[in-house]
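Note that one protein chain of the assembly has been removed; the remaining protein chains are unaltered in position.
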Amino acid sequence: MNGIGGVIAAALVAGAQIAAVAVGGPLLVGVMRKVRCHIEGRVGPPIHQPLRDLRKLFSKQRMRPDQASWVFGVGPVVLVATAVLIAAISPLATTHPPLGQTADFFAIVFVLLLGSVALALAALDTGTPFGGMGSSRAMTIGALAEPALLVAILAMSIPAHTSNLPALVRIGLAHPQLIASPERFLALGSFLVVILAESGRLPVDNPSTHLELTMIHEAMVLEYAGPDLGLVILGESMRLALLLGLLVNLLAPWGIADRPGAAALVIGLGALVGKVVVAGIVIATFEVFTAKLRLFRLPELLAGAFVLAVVGAFTALVIR
Amino acid sequence: MSNLSLVITAIAGLSAAIAGCALPAKTRVQAAVAFTWGACIAALVGSLAVLHTGHAMVLNSSRILPLTGVTMVLDPLGAVFVVVTAIVAIASTLYWLGYASHGLSTRTASAALPIFVTSMLLVPAAGSVATFLWLWELMALSSLLLVLVDQRRREETRSAAQWYAVMTHAGASAILFALVMLSAHAGNQTFAAIRIHAVHLPAAVRNTAFLLALVGFGSKAGAVPLHVWLPKAHPEAPSPASALMSGAMVNLGIYGIVLVGDRLLGGGPAWWWLTVTAVGVVSALFGALHAATSTDLKRLLAYSTADNMGLVLIGIGASGLFAATGHPAIAAIAMVSALLLTVNHAAFKGSLFLSAGSVQVATGSRDLDRLGGLMRRMPITGVVFLVGGLAIAALPPLNGFVGEWLLFQSLLHGLPTSSTAVAIAVPVGVAALALTGGLTAAAFVKAIGVGFLGRPRSEGAATAHEVPRTMQLGAALLAGACVVLGVVPMIVLPALERAAAEAVPGAPAHSLRASVELRLAGLQGVLAPALLAAGLALAFVAVIAMRRLAQRRSHLRVALRRAEPWGCGRELQTARMQYTATSFAEPLQQVFDDVLRPDRDLDVSHLAESRYYTEKIAYRTSIGDVIEHNVYRPMIGAVNVWGQWARGLQNGSVHRYLAYGLVVLVVILAVIV
Partner (left out) sequence: MMTIRSILQAIAHPRTVTEDLGPPSQVAADVPRLAGSLQLRHVDAGSCNGCELEITSTFGPVYDAERFGARLVASPRHADALLVTGPVTKNMVGPLVKTFEAMPEPRMVIALGDCARDCGVFRDGYGVEGPVGDVLPVDLQVPGCPPNPEAIVRALRGLTGR
């Protein structure tokens, strides 16, 4: 990449990916809600309803608990900022994202963890019991999901000899036999369970519950209003879209832009949108037929994901 | 010049101790601190020179210690530990200036602290067995005196000091046996001679020496199951001393293991390093779990020290394992990651202990269930603790993340291997790394969130105000180091590489190429911490600008309204309704119930008139240390029983005592003849 032209091209690609995730995230949530409604036998809100909700929220008043510190206001900002950064540097629409050489899978996981921790701290800053409850449950689930996640990353990195995410996608594109391998499926299965846990979908958490005592993620945001709530909702939907985007590109990278150029980028974005929508529909259908697990059954689910990942890692080692 | 720096360090340290002892109360702390800074700066200059040139500094004198003489050799590996100790000591003594009015200004304490610092600065420079052991013992005794400072006010302090004294001396005797055995075989007590002779040692001697060294130094580093003194002694010591103990002293345990295993014995068979890795995994998990479920702020930090040292041991074990199976390049990277984790730990743990001390001074309590709302009342201390907490949870863009990334990369790239030991150890290591990372994040969200955020849960927390400037600065200095090391780790990496090259024979000269990015030579692994930090900052500013823009366009009369928190319409909302540290940790405690085995005590008292009506229900729960309860207490009980039995030997009869003397004399004569 040479000089100013390269920098501008990189900024454009970053901007395109960020825009796709920022607009596509709420649309993805809308699609998933629509699918659930249709299976339940009703029409449901239109697909762009979450975008309307966000537009309205940004014009409302901000509110703050009287004894909260600055952490309360910073939490949602960090959540969205981490999602924006990851959207810019991940291999979503192209295998050469800007700063792609720094897009290490491990780094991406920990940047997203920074967002979760910021929200958990802000929830404790509200001074309400709900904030503490949501924060406690969310950190417990995060702690138990991390072993599965990191060992799944290990399992996928072993055959490719690198944990750099664009490199993983490129290698998958060039050698399809690496994708059609048992360790990749096991690792991605484990990754899918972790995505459900981290983004608060069934069977881990019901995103549309009204019962505070059953909430995990929702309990952390009961105190936010207006733009802060808009940022939280945007951040959560961006994270879901991001994680699903990474999952589909590791599972089926075809369509992603492999060479520079606007046409390839547009095709890549289209392929990303199509694949993520399919993944969203599958997850939403699964959610309709699943009940929420009791909080103390979740360690069993996450331990199962961990076992999947470990078996994947050992398979990767054995098949050489 | 460079040899002189060690001498200046020793002299300055001694002067500091004398000043602390002799001067009147008004000036003794300031004088001691000034001289200690002199010692630290001299040591810093000398070690930086060693790291820059790569040549060791040698100093010999046979006049200071009779019979054995003093030999000092400061090589790059030791220099890294000296630099870390010096920086932590500068920050802690700066903190001490402000803390002195709270009880650390007695003659004993003012003399003991400089001696503690000086001995820690000189231990990595020891070049012979006698020098090493003298300095080690000096360090142990001075730290014991510091732990005992508060013993008149609190009874737990005396018990903690007893545990510390016994365990540190048990460890010291293990180290003594190991080193003396090695020097006896080599015929000379200097480390250089031992190293040369090490190849001729029989395997039994090497194995015994290594295991004894692992036990002794591991106990000092806080490796489970030899860690039980750590959660007792570190909280009871006054905060500057706790910061030094957790930030500098435990590192010397790590130094000792690398010294004996890699430098003196020149590496060993794979099972040595598997043992080290296994100890590391258990320490990391046990420490992280107890940190996540602890409600005492300083005890939480102490268990977290054991956790971090476990991660360092995983790195050292991985390094030795890769070296033993023939991959010196990856072994060097693993050793660099272990050293980086040590450096990082000193920075964030030192800062955390100093801020915890500030909290204790300001609120009078270190029980998290009594704190809260401190971020608004103690803004600087709160931000410093936040930075330290995020750093220890390995979150970008701070230093803990870089260290863990490097460890993960070394484990990943060590994997193309034919050795089954490595093939099993690496996924286990990665899983342990992940689980401890998650548990540490939960532990520190709890510590920051319950301790500093929300509403104050007690009178002490509600009336807290910020501590004196020097205390804030001391903690902030180390927190600043966390930020700097996180964004530009390249400033320490060349030095760490040089130190790792000393420890791993056959390592290439440059296993990491570090400029703006961190690159692993010959492998695919890149990290750009500065770019990540810049990206995060940019995104952060952009989102805040977006929010502000939205507010401005909304045409509302009041854009941001402060209101009481939403409590479902409840009329009465008190601070006691918030989550406490105990409740925060309760899901984790339930999940890991079998490992933690909390004590539960339920006391129901009924009304006198009828058993069907209860008058009062009291519920107590506490999490003790399982290993202390199931391993150490039975051992202490057995020793007690044996002691009681042995009292029968002393029945006061002179005849019996004379008979003892006769029997022993006959036995000795028989053995000699």
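Read from first to last, the chains carry the letters A and B; within each, the first residue is number 1.
The definition used in the following text is that contacts are C-beta pairs under 8 Å (C-beta built on N, C-alpha and C of every residue); 3 or more make two chains touch, one makes a residue touch a chain.
None of the values given here were measured: they were computed from a predicted structure.
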Residue among B:H197, B:R513 or B:R561 touching the omitted chain: B:R561
Residue touching the undisplayed chain, where the options are A:V23, A:I39 or A:L178: A:I39
Touch criterion as defined above, residue of A:V169, A:L222 or A:L298 at the omitted chain: A:L222
Chain B residues touching the omitted chain (full complex): 556-558, 561, 563, 566, 568-571
Missing-chain contacts mapped onto chain A: 35, 37-46, 49, 52-53, 55-56, 60-63, 209-210, 212, 215, 218, 222-226, 229, 281, 285, 289
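The rule we apply is simple: only the chains that are shown with their structure count from here on.
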Distance between chain centroids, defined by C-alpha means - chain A, chain B (Å): 35
Chain A residues touching chain B - in the complex, by the definition given at the top: 58-71, 77-78, 80-82, 84-85, 88-89, 99, 101-102, 104, 106-107, 110-111, 113-114, 117, 120-121, 123-129, 131-133, 135-137, 139-140, 142-147, 149-151, 154, 157-158, 161-164, 167, 212, 222-223, 227-228, 230-231, 295-296, 299, 306, 310, 313-314, 317, 320
Residues on chain B engaged by chain A in the complex (per definition of touch): 292, 373, 375-376, 382, 386, 390, 393-396, 401, 404-405, 408-409, 411-413, 415-416, 423, 426-427, 430-431, 433-435, 437-439, 441-442, 445-446, 448-450, 452-455, 517, 523-528, 531-532, 535-536, 539-540, 542-544, 547, 550-551, 553-554, 556, 558-568, 573, 575, 577-579, 583-588, 590-591
